[in-house]
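The other protein chains are all here in position, but one chain of the complex has been omitted.
Lettered A and B in written order, each chain numbered from 1.
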Amino acid sequence: MKKSMIAYPYLVWMIIFILVPLLLIVFYGFTKTTDQGIVFTLDHFKRFFEPIYIMVLLRSLYLALICTVICLLLGYPLSLILASKEYRHKRVLVLLVVIPMWMNFLLRTYAWLTLLEKNGVINTFISFFGLPKMELLYNQGAVVLGMVYNFLPFMVLPIYSVLIKIDKSIIEAAEDLGADSKTIFGKIILPLSLPGIVSGITMVYMPAVTTFVISRLLGGGQFTLIGNLIEQQFVYTGEWGFGSALSIVMMILILFSMAIMSRYEKEREGGGLF
Amino acid sequence: MRFLKRFYLGLIFLFLYAPILILMVFSFNDSKSRGNWGGFTLRWYAELFRDREIMSALYYTIVIAILSALIATAIGMVAALGIHNMNRFGKGLVINITYLPMLNPDIVTGISLMILFVFVNMERGFISLLIAHITFNIPYVIFSIMPKLKQMNQHLYEAALDLGATPFYAFRKVILPEIMPGVITGLIFAFTLSIDDFVISYFTTGAGVSNLSIVIHSMARRGINPTINALSTLMFITVLLLLIIVNKRTANNSGKENVI
Partner (left out) sequence: MKQKLNAKLSLLVIVFTLLVLLLTACGQSDRVTLKVFNWGDYMDTSIIADFEKEYNIKVIYSTFATNEDMYVSLKSGGNSYDVAFPSDYMISRMINEDMLHTIDMNNIPNYKYIDDKFKNLPFDSNNEYSVPYLWGTLGIVYNKTMVDDPVDSWEILWNEKYSKQILMLDSQRDSIGITLKMLGYSMNTKEEDQLEEAKQKLIEQKPLVLAYVGDEVKDKMVGGEAALAVVWSGDAVAMKWENPDLEYVIPKEGSNLWFDSAVIPKSSKHKKEAEMFINYLSEPEVAFRNTDYIGYSTPNKETMGMLDQELIEDSTAYPSDAEIENCEVFEDLSDTLQIYDRIWTEIKSS
(Lines give C-alpha, C1' and ligand atoms only; values in the text may rest on other atoms or scores of the structure.)
Protein backbone atom coordinates (compact mmCIF):
# COMPACT_ATOMS: atom_id res chain seq x y z
CA MET A 1 0.00 0.00 0.00
CA LYS A 2 1.32 3.41 -0.86
CA LYS A 3 1.70 5.13 2.45
CA SER A 4 1.35 8.51 0.91
CA MET A 5 -2.27 7.71 0.13
CA ILE A 6 -3.35 8.54 3.65
CA ALA A 7 -2.63 12.15 2.91
CA TYR A 8 -5.52 12.21 0.46
CA PRO A 9 -8.19 13.52 2.87
CA TYR A 10 -5.92 16.45 3.60
CA LEU A 11 -5.22 16.95 -0.08
CA VAL A 12 -8.93 17.31 -0.73
CA TRP A 13 -9.24 19.81 2.08
CA MET A 14 -6.19 21.61 0.82
CA ILE A 15 -7.52 21.92 -2.68
CA ILE A 16 -10.88 23.27 -1.60
CA PHE A 17 -9.82 25.63 1.13
CA ILE A 18 -6.32 26.67 0.17
CA LEU A 19 -5.97 26.29 -3.59
CA VAL A 20 -9.36 27.56 -4.66
CA PRO A 21 -9.12 30.73 -2.57
CA LEU A 22 -5.61 31.13 -3.95
CA LEU A 23 -6.97 30.93 -7.47
CA LEU A 24 -9.48 33.63 -6.57
CA ILE A 25 -6.63 35.85 -5.46
CA VAL A 26 -4.72 35.12 -8.65
CA PHE A 27 -7.86 35.95 -10.58
CA TYR A 28 -8.18 39.32 -8.88
CA GLY A 29 -4.49 40.03 -9.31
CA PHE A 30 -4.44 39.50 -13.02
CA THR A 31 -7.76 40.96 -14.05
CA LYS A 32 -9.60 44.19 -13.93
CA THR A 33 -13.13 45.25 -14.73
CA THR A 34 -13.52 47.64 -17.59
CA ASP A 35 -16.51 48.68 -19.66
CA GLN A 36 -15.91 45.69 -21.89
CA GLY A 37 -16.14 43.35 -18.94
CA ILE A 38 -13.33 41.53 -17.20
CA VAL A 39 -9.97 41.66 -18.95
CA PHE A 40 -6.54 40.26 -18.26
CA THR A 41 -4.08 42.88 -17.08
CA LEU A 42 -0.67 43.35 -15.61
CA ASP A 43 -1.49 46.84 -14.34
CA HIS A 44 -1.70 45.82 -10.73
CA PHE A 45 1.76 44.31 -10.88
CA LYS A 46 3.16 47.30 -12.69
CA ARG A 47 1.85 49.50 -9.92
CA PHE A 48 3.89 47.55 -7.46
CA PHE A 49 7.16 48.34 -9.18
CA GLU A 50 7.45 51.81 -7.77
CA PRO A 51 10.30 52.54 -5.38
CA ILE A 52 7.96 53.36 -2.56
CA TYR A 53 6.14 50.06 -2.61
CA ILE A 54 9.29 48.06 -3.10
CA MET A 55 10.76 49.80 -0.10
CA VAL A 56 7.71 48.82 1.93
CA LEU A 57 8.22 45.19 0.99
CA LEU A 58 11.95 45.24 1.68
CA ARG A 59 11.42 46.86 5.04
CA SER A 60 8.92 44.18 6.01
CA LEU A 61 11.26 41.39 4.95
CA TYR A 62 14.09 43.02 6.86
CA LEU A 63 12.15 43.42 10.10
CA ALA A 64 10.87 39.87 9.87
CA LEU A 65 14.43 38.67 9.40
CA ILE A 66 15.71 40.51 12.46
CA CYS A 67 12.81 39.21 14.48
CA THR A 68 13.48 35.64 13.35
CA VAL A 69 17.17 35.84 14.14
CA ILE A 70 16.53 37.22 17.61
CA CYS A 71 13.86 34.62 18.25
CA LEU A 72 16.37 31.96 17.26
CA LEU A 73 19.13 33.38 19.45
CA LEU A 74 16.83 33.68 22.44
CA GLY A 75 14.69 30.65 21.76
CA TYR A 76 17.33 28.01 21.17
CA PRO A 77 19.02 28.35 24.59
CA LEU A 78 15.59 28.43 26.15
CA SER A 79 14.61 25.20 24.44
CA LEU A 80 17.91 23.63 25.49
CA ILE A 81 17.37 24.57 29.10
CA LEU A 82 13.79 23.34 29.09
CA ALA A 83 14.74 20.05 27.47
CA SER A 84 17.66 19.34 29.74
CA LYS A 85 17.21 16.59 32.24
CA GLU A 86 17.39 18.80 35.31
CA TYR A 87 13.83 20.00 35.05
CA ARG A 88 11.12 17.59 36.13
CA HIS A 89 8.32 19.93 35.32
CA LYS A 90 9.36 20.64 31.78
CA ARG A 91 5.86 20.10 30.44
CA VAL A 92 4.52 22.81 32.70
CA LEU A 93 7.34 25.17 31.87
CA VAL A 94 6.87 24.76 28.15
CA LEU A 95 3.17 25.47 28.47
CA LEU A 96 3.99 28.50 30.59
CA VAL A 97 5.98 29.84 27.67
CA VAL A 98 2.93 29.54 25.42
CA ILE A 99 0.18 30.67 27.78
CA PRO A 100 0.81 34.44 27.41
CA MET A 101 -0.21 33.96 23.80
CA TRP A 102 -3.67 32.92 24.95
CA MET A 103 -4.28 36.39 26.31
CA ASN A 104 -5.63 38.77 23.72
CA PHE A 105 -2.98 40.23 21.48
CA LEU A 106 -4.25 43.82 21.58
CA LEU A 107 -4.38 43.75 25.36
CA ARG A 108 -0.83 42.48 25.61
CA THR A 109 0.45 45.06 23.18
CA TYR A 110 -1.31 47.86 25.07
CA ALA A 111 0.35 46.50 28.20
CA TRP A 112 3.69 47.00 26.45
CA LEU A 113 2.69 50.62 25.92
CA THR A 114 2.17 50.94 29.66
CA LEU A 115 5.60 49.41 30.21
CA LEU A 116 7.55 51.36 27.62
CA GLU A 117 5.95 54.82 27.65
CA LYS A 118 7.66 57.97 28.81
CA ASN A 119 5.66 57.84 32.02
CA GLY A 120 5.39 54.10 31.88
CA VAL A 121 6.41 51.45 34.33
CA ILE A 122 10.01 51.00 33.20
CA ASN A 123 10.78 54.68 33.02
CA THR A 124 9.15 55.34 36.38
CA PHE A 125 11.30 52.58 37.81
CA ILE A 126 14.45 53.99 36.26
CA SER A 127 13.81 57.57 37.33
CA PHE A 128 13.37 56.26 40.85
CA PHE A 129 17.10 55.64 40.79
CA GLY A 130 17.78 59.07 39.41
CA LEU A 131 18.56 57.84 35.92
CA PRO A 132 17.21 59.77 32.91
CA LYS A 133 14.11 58.49 31.21
CA MET A 134 14.66 56.53 28.03
CA GLU A 135 12.77 56.62 24.77
CA LEU A 136 11.71 53.01 24.60
CA LEU A 137 8.75 53.43 22.34
CA TYR A 138 8.06 54.47 18.75
CA ASN A 139 11.25 53.25 17.22
CA GLN A 140 12.32 50.14 15.38
CA GLY A 141 13.61 48.58 18.60
CA ALA A 142 10.15 48.66 20.13
CA VAL A 143 8.65 47.03 17.06
CA VAL A 144 11.22 44.24 17.07
CA LEU A 145 10.63 43.77 20.78
CA GLY A 146 6.92 43.42 20.16
CA MET A 147 7.46 40.99 17.32
CA VAL A 148 9.87 38.83 19.29
CA TYR A 149 7.44 38.82 22.19
CA ASN A 150 4.75 37.60 19.90
CA PHE A 151 6.71 34.96 18.01
CA LEU A 152 9.15 33.55 20.53
CA PRO A 153 6.92 30.62 21.55
CA PHE A 154 6.61 29.69 17.86
CA MET A 155 10.36 29.23 17.73
CA VAL A 156 10.68 27.48 21.06
CA LEU A 157 8.05 24.78 20.63
CA PRO A 158 9.37 23.09 17.46
CA ILE A 159 12.97 23.15 18.65
CA TYR A 160 12.01 21.82 22.06
CA SER A 161 9.96 18.99 20.64
CA VAL A 162 12.94 17.82 18.59
CA LEU A 163 15.47 18.26 21.37
CA ILE A 164 13.72 16.07 23.90
CA LYS A 165 13.67 13.13 21.57
CA ILE A 166 17.35 13.13 20.85
CA ASP A 167 18.59 9.71 21.76
CA LYS A 168 20.32 10.08 25.11
CA SER A 169 22.53 7.10 24.42
CA ILE A 170 24.29 8.95 21.62
CA ILE A 171 25.23 11.69 24.03
CA GLU A 172 26.36 9.17 26.60
CA ALA A 173 28.46 7.40 24.03
CA ALA A 174 30.11 10.66 23.08
CA GLU A 175 30.83 11.42 26.70
CA ASP A 176 32.36 8.00 27.14
CA LEU A 177 34.57 8.65 24.15
CA GLY A 178 35.90 11.77 25.87
CA ALA A 179 34.01 14.58 24.15
CA ASP A 180 33.55 17.80 26.09
CA SER A 181 30.21 19.69 26.26
CA LYS A 182 31.17 22.04 23.46
CA THR A 183 31.85 19.22 21.07
CA ILE A 184 28.76 17.36 22.13
CA PHE A 185 26.70 20.42 21.46
CA GLY A 186 28.36 21.36 18.20
CA LYS A 187 28.68 17.93 16.67
CA ILE A 188 25.65 16.14 18.01
CA ILE A 189 22.91 18.27 19.51
CA LEU A 190 22.99 21.14 17.06
CA PRO A 191 22.94 19.06 13.87
CA LEU A 192 20.29 16.73 15.25
CA SER A 193 18.07 19.64 16.21
CA LEU A 194 18.30 21.17 12.76
CA PRO A 195 14.84 20.03 11.61
CA GLY A 196 13.38 21.78 14.63
CA ILE A 197 15.33 24.93 13.88
CA VAL A 198 14.16 24.97 10.29
CA SER A 199 10.59 24.46 11.44
CA GLY A 200 10.88 27.23 13.97
CA ILE A 201 12.32 29.64 11.45
CA THR A 202 9.48 28.85 9.07
CA MET A 203 6.81 29.40 11.71
CA VAL A 204 8.26 32.72 12.77
CA TYR A 205 9.48 34.27 9.54
CA MET A 206 6.39 33.76 7.45
CA PRO A 207 3.77 35.34 9.64
CA ALA A 208 6.29 37.99 10.74
CA VAL A 209 6.54 39.36 7.22
CA THR A 210 2.86 40.21 7.14
CA THR A 211 2.25 41.50 10.64
CA PHE A 212 1.54 45.14 10.94
CA VAL A 213 -0.50 45.74 14.07
CA ILE A 214 2.64 45.59 16.20
CA SER A 215 4.38 48.20 14.07
CA ARG A 216 1.31 50.38 14.24
CA LEU A 217 0.98 50.26 18.01
CA LEU A 218 4.60 50.08 19.12
CA GLY A 219 6.17 51.85 16.16
CA GLY A 220 3.68 54.70 16.26
CA GLY A 221 2.63 54.00 12.72
CA GLN A 222 5.83 55.66 11.56
CA PHE A 223 6.15 53.36 8.63
CA THR A 224 3.95 51.28 6.44
CA LEU A 225 4.64 47.57 6.17
CA ILE A 226 3.48 45.23 3.45
CA GLY A 227 0.77 43.92 5.76
CA ASN A 228 -0.65 47.45 6.21
CA LEU A 229 -0.50 48.03 2.50
CA ILE A 230 -2.33 44.86 1.58
CA GLU A 231 -4.97 45.39 4.23
CA GLN A 232 -5.52 48.94 3.05
CA GLN A 233 -6.17 47.70 -0.48
CA PHE A 234 -8.69 45.10 0.50
CA VAL A 235 -10.56 47.08 3.08
CA TYR A 236 -9.96 50.75 2.57
CA THR A 237 -9.52 51.53 -1.08
CA GLY A 238 -11.34 48.53 -2.44
CA GLU A 239 -8.43 47.87 -4.79
CA TRP A 240 -8.60 44.09 -4.56
CA GLY A 241 -6.60 43.77 -7.73
CA PHE A 242 -3.62 45.66 -6.38
CA GLY A 243 -3.92 43.95 -3.01
CA SER A 244 -3.93 40.56 -4.69
CA ALA A 245 -0.94 41.46 -6.83
CA LEU A 246 0.97 42.52 -3.73
CA SER A 247 0.08 39.27 -2.00
CA ILE A 248 1.21 37.22 -4.98
CA VAL A 249 4.56 39.00 -5.19
CA MET A 250 5.08 38.45 -1.50
CA MET A 251 4.06 34.81 -1.73
CA ILE A 252 6.56 34.15 -4.48
CA LEU A 253 9.37 35.88 -2.63
CA ILE A 254 8.82 33.99 0.58
CA LEU A 255 8.39 30.63 -1.09
CA PHE A 256 11.59 31.32 -2.95
CA SER A 257 13.52 32.04 0.23
CA MET A 258 12.05 28.92 1.80
CA ALA A 259 13.26 26.89 -1.14
CA ILE A 260 16.77 28.22 -0.71
CA MET A 261 16.69 27.37 2.95
CA SER A 262 15.52 23.83 2.40
CA ARG A 263 18.32 23.37 -0.12
CA TYR A 264 20.74 24.30 2.64
CA GLU A 265 19.06 21.89 5.02
CA LYS A 266 19.33 19.01 2.56
CA GLU A 267 23.04 19.48 2.19
CA ARG A 268 23.61 19.24 5.90
CA GLU A 269 21.35 16.25 6.31
CA GLY A 270 23.86 14.10 4.42
CA GLY A 271 25.26 12.08 7.28
CA GLY A 272 22.07 11.95 9.28
CA LEU A 273 20.23 9.14 10.85
CA PHE A 274 19.05 7.55 7.66
CA MET B 1 26.30 26.99 35.17
CA ARG B 2 23.15 25.88 36.89
CA PHE B 3 22.65 29.38 38.21
CA LEU B 4 23.11 30.86 34.74
CA LYS B 5 20.40 28.61 33.36
CA ARG B 6 17.99 29.56 36.13
CA PHE B 7 18.77 33.23 35.64
CA TYR B 8 18.17 33.07 31.91
CA LEU B 9 14.92 31.19 32.44
CA GLY B 10 13.82 33.77 34.98
CA LEU B 11 14.65 36.63 32.66
CA ILE B 12 12.70 35.11 29.81
CA PHE B 13 9.68 34.49 32.00
CA LEU B 14 9.84 38.03 33.31
CA PHE B 15 9.83 39.24 29.72
CA LEU B 16 6.90 37.01 28.83
CA TYR B 17 4.77 37.80 31.85
CA ALA B 18 5.40 41.47 32.54
CA PRO B 19 2.62 42.59 30.17
CA ILE B 20 0.28 39.96 31.60
CA LEU B 21 0.83 41.34 35.09
CA ILE B 22 0.13 44.84 33.83
CA LEU B 23 -3.12 43.88 32.22
CA MET B 24 -4.19 42.04 35.34
CA VAL B 25 -3.44 45.03 37.52
CA PHE B 26 -5.49 47.28 35.27
CA SER B 27 -8.49 45.00 35.59
CA PHE B 28 -8.85 46.50 39.06
CA ASN B 29 -8.46 50.09 37.93
CA ASP B 30 -11.38 52.29 38.87
CA SER B 31 -10.91 54.30 35.71
CA LYS B 32 -11.58 53.46 32.11
CA SER B 33 -8.30 54.99 31.05
CA ARG B 34 -4.99 53.21 30.98
CA GLY B 35 -3.23 56.49 31.71
CA ASN B 36 -4.85 57.01 35.06
CA TRP B 37 -5.01 54.96 38.21
CA GLY B 38 -8.40 55.65 39.74
CA GLY B 39 -8.25 53.36 42.70
CA PHE B 40 -9.04 49.72 43.31
CA THR B 41 -12.36 48.32 42.21
CA LEU B 42 -14.11 45.10 41.31
CA ARG B 43 -16.81 46.68 39.21
CA TRP B 44 -15.39 45.47 35.91
CA TYR B 45 -15.72 41.90 37.10
CA ALA B 46 -19.35 42.53 38.02
CA GLU B 47 -20.07 44.18 34.68
CA LEU B 48 -18.38 41.32 32.91
CA PHE B 49 -20.92 38.73 33.93
CA ARG B 50 -23.79 40.97 32.94
CA ASP B 51 -22.44 41.39 29.43
CA ARG B 52 -24.22 38.92 27.19
CA GLU B 53 -22.13 39.67 24.16
CA ILE B 54 -18.81 38.99 25.84
CA MET B 55 -20.02 35.80 27.48
CA SER B 56 -21.31 34.49 24.19
CA ALA B 57 -18.05 35.42 22.48
CA LEU B 58 -16.08 33.66 25.20
CA TYR B 59 -18.12 30.52 24.68
CA TYR B 60 -17.55 30.47 20.92
CA THR B 61 -13.88 31.31 21.29
CA ILE B 62 -13.25 28.29 23.46
CA VAL B 63 -15.44 25.88 21.53
CA ILE B 64 -13.93 26.86 18.19
CA ALA B 65 -10.40 26.80 19.57
CA ILE B 66 -10.74 23.31 21.02
CA LEU B 67 -12.66 21.82 18.12
CA SER B 68 -10.53 23.31 15.38
CA ALA B 69 -7.34 22.36 17.22
CA LEU B 70 -8.45 18.75 17.63
CA ILE B 71 -9.71 18.37 14.09
CA ALA B 72 -6.72 20.14 12.57
CA THR B 73 -4.37 17.92 14.56
CA ALA B 74 -6.15 14.79 13.41
CA ILE B 75 -6.10 15.82 9.77
CA GLY B 76 -2.62 17.28 10.02
CA MET B 77 -1.10 14.21 11.63
CA VAL B 78 -2.38 11.91 8.96
CA ALA B 79 -1.37 14.42 6.30
CA ALA B 80 2.18 14.72 7.66
CA LEU B 81 2.58 10.95 7.53
CA GLY B 82 1.35 10.86 3.97
CA ILE B 83 3.47 13.77 2.83
CA HIS B 84 6.55 12.28 4.46
CA ASN B 85 6.20 9.29 2.17
CA MET B 86 5.61 11.16 -1.02
CA ASN B 87 8.10 11.44 -3.83
CA ARG B 88 10.20 14.57 -4.03
CA PHE B 89 7.99 16.37 -6.49
CA GLY B 90 4.70 15.68 -4.73
CA LYS B 91 6.21 16.50 -1.38
CA GLY B 92 7.59 19.80 -2.59
CA LEU B 93 4.33 20.80 -4.21
CA VAL B 94 2.13 19.96 -1.25
CA ILE B 95 4.53 21.56 1.22
CA ASN B 96 4.60 24.79 -0.71
CA ILE B 97 0.84 24.95 -0.94
CA THR B 98 0.63 24.18 2.75
CA TYR B 99 2.88 27.17 3.45
CA LEU B 100 0.28 29.50 1.96
CA PRO B 101 -2.07 30.03 4.91
CA MET B 102 0.98 30.70 7.06
CA LEU B 103 2.59 33.28 4.86
CA ASN B 104 -0.49 35.00 3.55
CA PRO B 105 -1.60 38.02 5.48
CA ASP B 106 -4.70 37.23 7.48
CA ILE B 107 -6.74 39.64 5.42
CA VAL B 108 -6.02 37.71 2.23
CA THR B 109 -6.88 34.35 3.81
CA GLY B 110 -9.95 35.83 5.42
CA ILE B 111 -11.33 37.55 2.37
CA SER B 112 -10.55 34.73 -0.04
CA LEU B 113 -12.33 32.25 2.22
CA MET B 114 -15.22 34.67 2.54
CA ILE B 115 -15.53 34.87 -1.24
CA LEU B 116 -15.42 31.08 -1.41
CA PHE B 117 -18.27 30.76 1.06
CA VAL B 118 -20.33 33.36 -0.77
CA PHE B 119 -19.59 31.63 -4.06
CA VAL B 120 -21.01 28.32 -2.86
CA ASN B 121 -23.90 30.10 -1.19
CA MET B 122 -22.98 28.96 2.26
CA GLU B 123 -24.47 31.10 5.01
CA ARG B 124 -21.66 32.32 7.18
CA GLY B 125 -21.83 31.23 10.77
CA PHE B 126 -20.41 28.65 13.10
CA ILE B 127 -19.50 26.06 10.48
CA SER B 128 -17.77 28.50 8.16
CA LEU B 129 -15.85 29.88 11.11
CA LEU B 130 -14.81 26.40 12.16
CA ILE B 131 -13.69 25.51 8.64
CA ALA B 132 -11.61 28.68 8.44
CA HIS B 133 -9.90 27.98 11.74
CA ILE B 134 -9.13 24.40 10.80
CA THR B 135 -7.70 25.62 7.51
CA PHE B 136 -5.17 27.96 9.03
CA ASN B 137 -4.33 25.53 11.82
CA ILE B 138 -3.47 22.48 9.73
CA PRO B 139 -0.20 23.87 8.28
CA TYR B 140 1.16 24.52 11.74
CA VAL B 141 0.30 20.99 12.80
CA ILE B 142 1.94 19.53 9.72
CA PHE B 143 5.12 21.52 10.19
CA SER B 144 5.26 20.59 13.85
CA ILE B 145 5.12 16.90 13.05
CA MET B 146 7.38 16.82 9.97
CA PRO B 147 10.65 17.38 11.86
CA LYS B 148 9.75 14.53 14.19
CA LEU B 149 9.17 12.25 11.25
CA LYS B 150 12.53 13.22 9.84
CA GLN B 151 14.14 12.62 13.19
CA MET B 152 12.61 9.21 13.54
CA ASN B 153 14.42 6.07 12.55
CA GLN B 154 12.62 4.89 9.43
CA HIS B 155 13.59 1.29 9.90
CA LEU B 156 11.72 0.88 13.15
CA TYR B 157 8.41 0.85 11.34
CA GLU B 158 9.55 -1.72 8.83
CA ALA B 159 11.04 -3.79 11.62
CA ALA B 160 7.69 -3.82 13.36
CA LEU B 161 5.96 -4.94 10.19
CA ASP B 162 8.53 -7.68 9.73
CA LEU B 163 7.84 -8.88 13.24
CA GLY B 164 4.19 -9.38 12.33
CA ALA B 165 2.50 -6.15 13.37
CA THR B 166 -0.38 -4.75 11.36
CA PRO B 167 0.32 -1.31 9.90
CA PHE B 168 -2.08 0.32 12.33
CA TYR B 169 -0.55 -1.42 15.33
CA ALA B 170 2.91 -0.48 14.14
CA PHE B 171 1.74 3.09 13.78
CA ARG B 172 0.27 3.19 17.27
CA LYS B 173 3.17 1.58 19.01
CA VAL B 174 6.14 2.73 16.99
CA ILE B 175 5.47 5.91 15.06
CA LEU B 176 2.99 7.64 17.34
CA PRO B 177 5.17 7.69 20.46
CA GLU B 178 8.03 9.09 18.40
CA ILE B 179 6.02 11.91 16.88
CA MET B 180 3.88 12.60 19.95
CA PRO B 181 5.84 15.72 20.98
CA GLY B 182 5.22 17.10 17.51
CA VAL B 183 1.55 16.24 17.70
CA ILE B 184 1.20 17.96 21.04
CA THR B 185 3.16 20.94 19.77
CA GLY B 186 0.87 21.15 16.76
CA LEU B 187 -2.19 20.93 18.99
CA ILE B 188 -0.91 23.73 21.20
CA PHE B 189 -0.04 25.86 18.17
CA ALA B 190 -3.48 25.34 16.68
CA PHE B 191 -5.24 26.19 19.91
CA THR B 192 -3.08 29.27 20.43
CA LEU B 193 -3.65 30.61 16.92
CA SER B 194 -7.33 29.95 17.07
CA ILE B 195 -7.96 31.59 20.36
CA ASP B 196 -6.63 34.95 19.30
CA ASP B 197 -7.62 35.26 15.67
CA PHE B 198 -9.47 38.37 14.55
CA VAL B 199 -9.21 39.11 10.86
CA ILE B 200 -9.93 35.68 9.44
CA SER B 201 -12.68 35.11 11.98
CA TYR B 202 -14.33 38.44 11.27
CA PHE B 203 -14.71 37.70 7.57
CA THR B 204 -15.75 34.08 7.87
CA THR B 205 -18.26 34.21 10.67
CA GLY B 206 -21.91 35.20 10.65
CA ALA B 207 -24.20 37.26 12.82
CA GLY B 208 -24.46 35.99 16.35
CA VAL B 209 -21.28 33.96 16.24
CA SER B 210 -18.51 36.11 17.49
CA ASN B 211 -15.26 35.43 19.26
CA LEU B 212 -13.37 37.40 21.87
CA SER B 213 -10.89 38.75 19.39
CA ILE B 214 -13.64 40.23 17.25
CA VAL B 215 -15.31 41.80 20.28
CA ILE B 216 -12.02 43.27 21.45
CA HIS B 217 -10.83 44.54 18.07
CA SER B 218 -14.24 46.09 17.49
CA MET B 219 -13.55 48.26 20.48
CA ALA B 220 -10.62 49.74 18.60
CA ARG B 221 -12.34 53.05 18.03
CA ARG B 222 -13.71 53.45 21.54
CA GLY B 223 -10.89 52.02 23.56
CA ILE B 224 -10.86 48.64 25.21
CA ASN B 225 -13.30 48.37 28.06
CA PRO B 226 -11.58 47.18 31.26
CA THR B 227 -14.14 44.36 31.49
CA ILE B 228 -11.89 42.71 28.90
CA ASN B 229 -8.96 43.00 31.30
CA ALA B 230 -11.14 41.39 33.95
CA LEU B 231 -12.04 38.59 31.59
CA SER B 232 -8.42 38.00 30.61
CA THR B 233 -7.35 37.90 34.24
CA LEU B 234 -9.98 35.30 35.01
CA MET B 235 -9.01 33.26 31.97
CA PHE B 236 -5.37 33.37 32.93
CA ILE B 237 -6.02 32.26 36.48
CA THR B 238 -8.27 29.47 35.23
CA VAL B 239 -5.59 28.21 32.87
CA LEU B 240 -2.94 28.34 35.60
CA LEU B 241 -5.16 26.40 37.96
CA LEU B 242 -5.92 23.80 35.30
CA LEU B 243 -2.22 23.47 34.63
CA ILE B 244 -1.43 22.92 38.28
CA ILE B 245 -4.23 20.38 38.68
CA VAL B 246 -3.31 18.41 35.58
CA ASN B 247 0.32 18.42 36.56
CA LYS B 248 -0.43 17.16 40.07
CA ARG B 249 -2.58 14.34 38.71
CA THR B 250 -0.12 13.15 36.12
CA ALA B 251 2.75 13.49 38.57
CA ASN B 252 1.32 10.27 39.94
CA ASN B 253 2.64 8.63 36.82
CA SER B 254 6.18 9.59 37.70
CA GLY B 255 8.78 7.03 36.87
CA LYS B 256 7.40 6.75 33.38
CA GLU B 257 9.44 8.86 31.00
CA ASN B 258 7.68 12.02 30.04
CA VAL B 259 6.16 12.04 26.61
CA ILE B 260 6.71 15.75 26.41
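Definition applied: contacts are C-beta pairs under 8 Å (C-beta built on N, C-alpha and C of every residue); 3 or more make two chains touch, one makes a residue touch a chain.
Predicted, not measured: the structure shown is a model, and the values here were computed from it.
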Candidates A:S84, A:S127, A:T183 or A:Q222 - the one touching the absent chain: A:Q222
Selected from B:L42, B:L93 or B:M122 as touching the chain missing from the view: B:M122
Where the missing chain touches chain B, by residue: 31-36, 50-53, 63, 66-67, 70, 111, 114-115, 117-118, 121-124, 202-203, 206-208, 210, 214-225, 249-250, 253, 259
Residue ranges of chain A at the interface with the undisplayed chain: 52-53, 55-56, 59, 110, 113, 117-119, 137-138, 216-217, 219-224, 229, 232-239
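One rule holds in what follows: only the chains that are shown with their structure count from here on.
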Centre distance in Å when chain A and chain B are each reduced to the mean of their C-alpha atoms: 15
Partner chain A, residues of chain B touching it in the complex: 2, 5, 8-9, 12-13, 15-20, 22-23, 26, 34, 75-76, 78-79, 81-83, 85-87, 90, 94, 96-109, 111-113, 115-116, 131, 134-135, 138, 140, 143-144, 146-148, 150-151, 153-155, 167, 178, 181-182, 184-185, 188-189, 191-192, 195-196, 198, 212-213, 216-217, 220, 224, 228-229, 232, 235-236, 239-240, 243, 247, 258, 260
Residue ranges of chain A in contact with chain B within the complex: 1-11, 13-14, 17-22, 24-25, 74, 77-78, 81-82, 84, 86, 89-115, 121, 149, 152-154, 157-158, 160-162, 164-166, 192, 195-196, 198-199, 202-203, 206-207, 209-210, 226-227, 230-231, 234-235, 240, 243-244, 247, 250-251, 254-255, 258, 273-274
